[in-house]
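The complex appears here without one of its protein chains, the remainder shown in place.
The block that comes next holds chain A.
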């Protein structure tokens, strides 16, 4: 069922929702009822040139940040500070376009990033001003930082950040821009390099071996190189084959491991019912665990999870059959 339905079935269909919106608009979400009328009247007066008389300061957006205050923004640190709320209408009106054009870009850094055309001309992008405002966020957002910015900005802090992330010549990359799906990017990248592709992978590539299990309807494959010891391999196999031993699927990453299931499977795998065996280069079936991990991945061709009773014939010592795989690490 869609959220729309529930919303509607609660008695408010789309039109009445809009009414609610209208009604709610009269209530100030910051609880300042005396400002609410200002808010609603401003709604209608948006385009009104009279509003331009509201001072620029009153229209400034401010978000005080640790260490990012400019002299121009001394008092207006917190947008939601009580003092501020009284003077400010709830949607700051821009001064007229002309005003905007003539105002210097850099002074406006504090004023909610209003840009004049001079900004555009200088190719000082909005986001770099923002970077200045939110130094911590620079790392996270990884917005583009163009070369020209460094000399324009007053803050030493930003130039440091700039220098660390902008390449000397070409434009830097922005995360997720242009908005092309990674799938498409990767595919095209492969297209370009197609002629250079080598089929055989060097030793550092993945090493897939088939893993079969008695009673399972199909094989799995594991990349031995993605593990560094027997413990990891064992854990991965446990996860993979839980389905068959317990007759139900394992959990997804969403709710984390089901501890009860894990223990059960461990018991099953670790000597009670099943053992892990492998076929080596000579075609012999051996019990996993004799050799060091490095040697093992060199010789292992196939893996098989056998029932304990079947593995006895492999001639290993009895105590190996009951030893938990994980302890072989």
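Going forward, contacts are C-beta pairs under 8 Å (C-beta built on N, C-alpha and C of every residue); 3 or more make two chains touch, one makes a residue touch a chain; residues count from 1.
Assume contacts and distances are computed from a predicted model.
Undergrad: For the chain not present in this complex, what protein name does its UniProt entry give, out of "General transcription factor IIH subunit", "LYR motif-containing protein 4 isoform X4", "F-box domain-containing protein" or "AP complex subunit beta"?
TA: Options "General transcription factor IIH subunit", "LYR motif-containing protein 4 isoform X4", "F-box domain-containing protein" or "AP complex subunit beta" narrow down to "F-box domain-containing protein" for the missing chain.
Undergrad: Tell me where the left-out chain touches chain A, residue by residue.
TA: The missing chain touches chain A at positions 1-9, 13-14, 17-18, 20-21, 24-25, 29-32, 39, 43, 46-47, 59, 61, 63-66, 77-82, 85, 88, 90-94, 97, 100, 112-115, 117, 120-121, 123, 125-127, 129-130, 133-134, 136-137, 139-141, 143-144, 170-171, 173-185, 187-189, 191-192, 194, 208, 217-221, 223, 240, 243, 249-255.
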